[in-house]
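Below: one structure, written as structure tokens.
All protein chains but one are shown at their positions in the complex.
The first chain written gets the first letter, and so on, giving A, B and C; residue counts start at 1 in each chain.
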Amino acid sequence: PALTTTYRAHLGAGIDGLTARTEPTPEPGPREVLVRVRAVSLGFRELMILRGAYPLPVKDDLIPVSDGAGEVVAVGDDVGRVAVGDRVTAAIFPRWLDGPFTRDVADQLGGSLDGMLTEYALLPAGALLPVPAGLSFEQAACLPCAGVTAWNALTGGRGLRAGETVVTVGSGGVSLLAARLAEAAGASVIAVAGSAAKAARLRELGAVETIDRSAEPAWGERVRALTGGRGADHVVAVAGIGEQELSAVAIEGEIAFVGTLSDVGDAPAIDARRLFASGAVVRTLAVGSRAQFAAMNRLIEARAIEPVVEAVFAFVDAIAAYRHYETEQPFGKVVIALG
Amino acid sequence: PALTTTYRAHLGAGIDGLTARTEPTPEPGPREVLVRVRAVSLGFRELMILRGAYPLPVKDDLIPVSDGAGEVVAVGDDVGRVAVGDRVTAAIFPRWLDGPFTRDVADQLGGSLDGMLTEYALLPAGALLPVPAGLSFEQAACLPCAGVTAWNALTGGRGLRAGETVVTVGSGGVSLLAARLAEAAGASVIAVAGSAAKAARLRELGAVETIDRSAEPAWGERVRALTGGRGADHVVAVAGIGEQELSAVAIEGEIAFVGTLSDVGDAPAIDARRLFASGAVVRTLAVGSRAQFAAMNRLIEARAIEPVVEAVFAFVDAIAAYRHYETEQPFGKVVIALG
Amino acid sequence: PALTTTYRAHLGAGIDGLTARTEPTPEPGPREVLVRVRAVSLGFRELMILRGAYPLPVKDDLIPVSDGAGEVVAVGDDVGRVAVGDRVTAAIFPRWLDGPFTRDVADQLGGSLDGMLTEYALLPAGALLPVPAGLSFEQAACLPCAGVTAWNALTGGRGLRAGETVVTVGSGGVSLLAARLAEAAGASVIAVAGSAAKAARLRELGAVETIDRSAEPAWGERVRALTGGRGADHVVAVAGIGEQELSAVAIEGEIAFVGTLSDVGDAPAIDARRLFASGAVVRTLAVGSRAQFAAMNRLIEARAIEPVVEAVFAFVDAIAAYRHYETEQPFGKVVIALG
Partner (left out) sequence: PALTTTYRAHLGAGIDGLTARTEPTPEPGPREVLVRVRAVSLGFRELMILRGAYPLPVKDDLIPVSDGAGEVVAVGDDVGRVAVGDRVTAAIFPRWLDGPFTRDVADQLGGSLDGMLTEYALLPAGALLPVPAGLSFEQAACLPCAGVTAWNALTGGRGLRAGETVVTVGSGGVSLLAARLAEAAGASVIAVAGSAAKAARLRELGAVETIDRSAEPAWGERVRALTGGRGADHVVAVAGIGEQELSAVAIEGEIAFVGTLSDVGDAPAIDARRLFASGAVVRTLAVGSRAQFAAMNRLIEARAIEPVVEAVFAFVDAIAAYRHYETEQPFGKVVIALG
């Protein structure tokens, strides 16, 4: 169609700064693809961007939201692997194809580049990947940030080996996918939940062991007991690196530091003495490469892994979706679906 | 007891050279443990040793068989982690604890050291590992050679990552365990079987895809078709590295070369042109370290993996067990059980 | 200038099929760069391409030669890091930026894409890298194939560690650069040369040990003696994998199989029994990624490593340069310099 409805953000104005507009539908140039967006998902990153608190560069008058899925409706010149009709998602860092992260590939959707909260998104062809077989658009829209972050946390450093123990903390998108992916990879998963009810839901999803940290605040000791005193080989730390994470991790184990659920500025300091005594590695990471995304998708397809969608909002209710995400600490992902 | 029945081998005399004797039961010195053997398993290695065709040094008047399981009945001085009553297996290379293989740690049970085909075996304490919870002695006796070889084949080089594709060839002990371990580690397994009947049994064991190579001798092409043209990330090659293995493997994939089922002297040459065109890595390996054994056991326990025992013979029928192994190409392991 | 002199190849016609033509100088489109070529270098790959014997796809009416260096004279739209006046080389596989090789990134200069034997070459911007400080255009033109292959051979698999032993075979471009790079990386280098004279020149270049294989055909044993019986950790095999390579390599060492100096069809078969007994890994490889090229350049700059140029021909004498390369088995690289 000639016209597209798109949301744009006033940086620093928070959720109130989001406005919907009608704009001409863009046309793909060389190596570009026009995607009819069918679903996007929200994450803490999106709140930080609207608040003007994101650590990486953000363009002005941004189309927000990095994570989405849709179908290809037009392709520009010199586009090889993608064809009209393909169901696709996009890598958040379209130029980070493989290997380690560098500043050269730091451009990101919904950040320094326009994102997916629009009916028709113009995307670099190199960023696109097929939606894994068996996933809906809503489910696929959960993968680019939460899924790839979880996968990188598990496999990007020393690399999870089957039979090892993985601890996940919380029940947001990264933690739930990390638990599912780790289990599919042969790990013994211990999921630390914020309440008995969330622990119960985690057990339904297949985590072998759960710990309710509201009842057991010193959960690191429990992890140690469950592992015969050794501690966990991997800890996916989404809530900073505190006393419990350092108590839970094994010697030569890895704590994947995937950011904090609070503003980064509030992240608590790390006790150097405790860190040294743990004998562990702390690895920071920011999402992952397109190659990591593709590798994760192979496991998702092979084991029929489905992201957990907590709530679905309509495109016209995008602002309500943001508010829900901000206030509810959802179990799983908040998704905005487009017709 | 004061006396022990033990088999000893005349090297080069083949199965006919095996004789049972009654000997004084040995007593453990410092860092030694006396194990009442409850089961041992046979492999191609055992035939080579009796034939005098084994490539590593073999002691004379050997107690043969590297693989066994039993319970600890006495411990010598300076033995830490092992106690009377423990159910244990032993690492084939008792001094290869961790890290890469070197000549310094090449001593092996049932080779340069006495082995397990005896009622009471004297073993170095450092070699012992607990029998994984849930396994019988018969099942545990299948692990030291076949299991650790399979595990090393999958994890010792570039390391299997969940979501990758693994090809196993045949239905001996290494191949069956490689298929089970790979599946538990999140791999998509393609098992190449020698007959339709064996392919059917492999499907029962959980391999997602099977190929009957008697019907489909060019099975490498089938592997390629099943992987969207990419080829397999790992090929566990127990029958040499021929045209099909080189056709099946992906660029930058790994062929684990775990020896040949025929005498090593008969192994066919590898086509260098085809190998180069494959873009793959060929990695030779010989069983694995104690640390690899321990890591495998964690997965075996976590996922309740059971080795396949094809036939069980009594200790008095040890020679019949060897003959069965030699002539029958068994599906799974041949075990000798002791009272 | 409006016009460019360029060589084009009739595939299968050999060196005789090369013809020089005057063509309109191309203009860079988006993400393209026009480079005034100042030097190119020849390798065995170039002969195979002219003979029609190259294993990867080759375009018709090709501008041949993958390896070259020059200066940027014009840039198209959307070109970030490259500016007019930059001294640059180009990665042979312009789309292989980082990570493992895949079919998706197999397009190559002087193969499926036009190459560098031209006054003005049109190149993808993403393929370009700065000429390392301190190198002439002639020297820089030696790096894209021979240098990156040598670097990948040393670092792309298990990765050379300082203090290990590296064996190089021969005195072509790959072998000489492998010896220099390995030495700069802290390795003990043993260079196997085809004659006493070449061994002497290798010693001048800094290789600590040399073996003249014309005098000592069983050089593998010498390598073993020089390493206290252990063998070499890395063998860079440019002449196939024969008895001596398998004798020279350590258990768990790596033989990098970088192709053969004879036609690939003639490569001798690999003795599977000897390979298994070696306990080694054989890794095939084809040049390397742009990231590997950049990593090598950092070492070349830091240690002032200079490729060895055996002979320099003028652009008008390009055919003579090919004939020299074909018949002389040069010590170092054959270069064609442009004004």
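In this text, contacts are C-beta pairs under 8 Å (C-beta built on N, C-alpha and C of every residue); 3 or more make two chains touch, one makes a residue touch a chain.
None of the values given here were measured: they were computed from a predicted structure.
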Next on the checklist: Among A:E23, A:D271, A:E301 or A:D317, exactly one should touch the missing chain; which is it?
Outcome noted: A:D271
Checklist entry - Just one of C:S41, C:T89, C:Q139 or C:T155 touches the chain that is missing; which is it? => result C:T155
Checklist entry - Any idea which of B:G99, B:G134 or B:P217 touches the chain not displayed? => result B:G99
Next on the checklist: Please identify which residue in C:A69, C:L109, C:V167 or C:L181 touches the non-displayed chain.
Outcome noted: C:L181
Item to check | chain A residues that touch the omitted chain in the full complex | outcome: 55, 100-103, 157, 229-230, 240-241, 251-252, 257, 259-260, 264-265, 267-273, 275-286
Checklist outcome for this item: It is residues of chain B that touch the chain not shown, namely 30, 81, 97-100, 104, 289, 291
Item to check | chain C residues touching the omitted chain (full complex) | outcome: 155, 159-164, 181, 184-188, 295-303
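The rule is short, and it goes like this: only the chains that are shown with their structure count from here on.
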Checklist entry - Nearest 5 degrees, what's the C-alpha rotation angle taking chain A to chain B? => result 180
Checklist entry - Rounded to the nearest whole Å, what is the centre-to-centre distance of chain A and chain C, using the mean of the C-alpha atoms as each centre? => result 41
Checklist entry - Which chain A residues sit where two or more other chains touch them? => result none
